[in-house]
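My questions will all concern the structure given below.
With one protein chain held back, the other chains of the complex are shown just where they sit.
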Amino acid sequence: MVKKLYLGLLFFFLYAPIIVLMVFSFNESRSGTVWTGFSLTWYEELFRDRRMQDAFRYTLLVAVISTAVSTFIGTFTAIGIQKLRPKWQAFALNVNYFPVINPEIVTAISLMMLYRSLRLDFGFATMLMSHIMFSIPYVILAVLPRLYALDKNLAEAAQDLGATPWQAIVKVIIPQIRPSIFTGALMAFTMSLDDFVISFFNSGGGVTNLSIEIYAMARRGIRPTVNALATLMVAVIFTVVLIANRISIRKAKS
Amino acid sequence: MDTKKLSYPYLVWITLTILVPMLLIFLYSIIEPGPEPLTFQFSLAHYLRALDGLHLQVLWGSFVIALASTAACLLIGYPAAWFISRLRARSQSQVILLLMMPMWINMLLRSYAWMTILSRNGILNSVLAFFGLPEQNLLYTDFAVILGMVYNFLPFMILPIYTAILKVDANLVDAARDLGASPGETFLKVIFPLSIPGIITGITMVFLPSMSSFVIPQLLGGGQFLMIGNLIERQYLLTGNWHFGSALAMLLMAFILLSVWLMKRFDPKSMDSGEGVIPW
Partner (left out) sequence: MKKLLGIALFVLTLAGCGNDGREQLFVYNWGEYMDPEAIRLFEDEFGVRVVYDTFDSNETMYQVLRAGTTQYDVVFPSDYKIERMISEGMLLPLDFDKLPNATHISENLLGLGFDPQNRYSVPYFWGTVGIVYDTKVVSGPVDSWSILWDEAYGGQIYMYDSQRDSLMVALKLLGYSLNTTDMDELAAARDLLIKQSPLVIAYVTDHVIMSMIAGNAALAVVYSGDAAFIMSENPNMNFAIPKEGTNLWVDAMVIPKGANNPDLAHAFINFMHRADIAEMNTRHVMYSTPNVLALEAVKGEVWADNFAYNPPREVLDGIPMEMFRDPGAYLEIYDRIWSEVLIGAR
């Protein structure tokens, strides 16, 4: 009872502003603060707005790839780090914290200078690399505590029984830390979707993402087409979760 | 194959993408343009400037807000993580997903929505007026700033704690109860200690980035909360003095590493460089 009430309140808190911006996606006027009447104008505009659609595709593409890559690298790195000598562990972890500590502008500018000195073309690739770079620390942070808590004898036992170290990792360690890998991936995905400053300085050539569009738009007031897009996103995810839930219930029953 | 070699590629990678740029920023912070064009000379002037009262005041203000936000996230997030871990196994990952989903909507959009809720002619006041309650001016207050920060960082506290609690064996809890421990004792002696690694990760993930974030305090605090992240960004973009900006960034980094080191000193578990604690 307490559990349901607490989680209910928590989700109300988390979704209150989301509901507000969803409601205003149906607003007639451009204002995100005053309700003037129901309309689907912004949805129509969204389907005409090529720029917004491109930004959305790039956003999703970068988020999906950077999550996959950073989760992969982050997980295996964490497994490796844990085996390093303590001094090197401390070094790796401290450096790992830098992008988390640093103001985004510092990371953004230093990456921009790095790519510039490597004579890279700014665009999709540089944006993607930056996202991978700032996501990995979060994956490592998420995976590591669970690795430390793992029974150290487990992997050794597996190897004693004839498993190669690789098999021990894939068959024994990874299944044990799966929830924290999931958590790390979720965080990487979230960091990627929400980033503005680093993306701004490390993209170009017509490659943009939703954050860049939204921040640039903010000066004249954000158009509710963005709200419409957010509403569709939330609706799609909710539907998927609901269906997944149904399927798992059915599976549990049969 | 040696497992630790798995970390080598990343060590090379962070050396290139993090350490080298950081060294450059450090270098920037200790030099200034020399008398001739394109010459540089060693100088500590930027640090002296960074350490003056005004900037320390800004740094302290950011620390207080980050600390308050982290504490609030922990207080709200711990029970949440606990309750989620007690849900039916198959709905847990879906609840976690739904917990994270609001963060997928752009931060600016979410903050604006909060402003629409909290502002003088906003939604909250309309609801209060409907029930005949007095109007509240919540926007542009300390409360609004902390609320915005908690809103933005809460999932990063809940998730690590949840994964830590998840591994607490239900049998362990039952055993404690069978041996006569009260629910309170069971929690304090069995569950809480096992969730400490999650708490530490959570604090790290909330405290570190919130020290340098400034958009939320700027919007919900009405610009009256000057944050160190804002000060640094202004040096890089507005004044174009990267030397001073770099000195401020190094100061921030030193300050955070120091406070984390202090936190570690007060954490008895890490004394024996022990189980489940991130080594520093």
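Chains here go by letter, A and B, matching the order in which they are written, and residues are numbered from 1 within each.
Note that contacts are C-beta pairs under 8 Å (C-beta built on N, C-alpha and C of every residue); 3 or more make two chains touch, one makes a residue touch a chain.
Keep in mind that this is a model prediction, so the values were computed, not measured.
Of the options A:13, A:88 or A:122, the residue whose C-beta touches the omitted chain is A:122. When you scan B:9, B:34, B:183 or B:240 for touch with the missing chain, the hit is B:240.
From the options B:112, B:151 or B:207, the residue with contact to the unseen chain in the full assembly is B:112. Touching the missing chain, out of B:14, B:58 or B:249, is residue B:58. When the full complex is taken into account, the listed residue touching the unshown chain is A:212, out of A:101, A:133, A:212 or A:234.
Where chain A meets the chain that is not shown, the touching residues are 29-34, 49-51, 54, 57, 60-61, 64-65, 68, 109, 112-113, 115-116, 122-124, 126, 200-202, 204-206, 208, 212-213, 215-221, 223. Touch with the hidden chain on the side of chain B covers residues 54, 57-58, 61, 112, 115-116, 119-122, 137, 139-140, 218-219, 221-226, 231, 234-241, 244.
What we mean here is this: only the chains that are shown with their structure count from here on.
Those residues of chain B whose C-beta lies close enough to touch chain A in the complex are 1-11, 13-22, 24-25, 76, 79-80, 83-84, 86-87, 90-91, 93-110, 112-117, 119, 121-123, 151, 154-156, 159-160, 162-164, 166-167, 197-198, 200-201, 204-205, 208-209, 211-212, 228-229, 232-233, 236-237, 242, 245-246, 249, 252-253, 256-257, 273, 275-280.
Those residues of chain A lying in contact with chain B across their complex are 2-3, 6-7, 10-11, 13-18, 20-21, 24, 32-33, 73, 76-81, 83-84, 86, 89-90, 92-107, 109-111, 113-114, 133, 136, 138, 141-142, 144-146, 148-149, 155, 164-166, 169, 179-180, 182-183, 186-187, 189-190, 193-194, 196-197, 210-211, 214-215, 218, 222, 226-227, 230, 233-234, 237, 241, 244-245, 248-249, 252.
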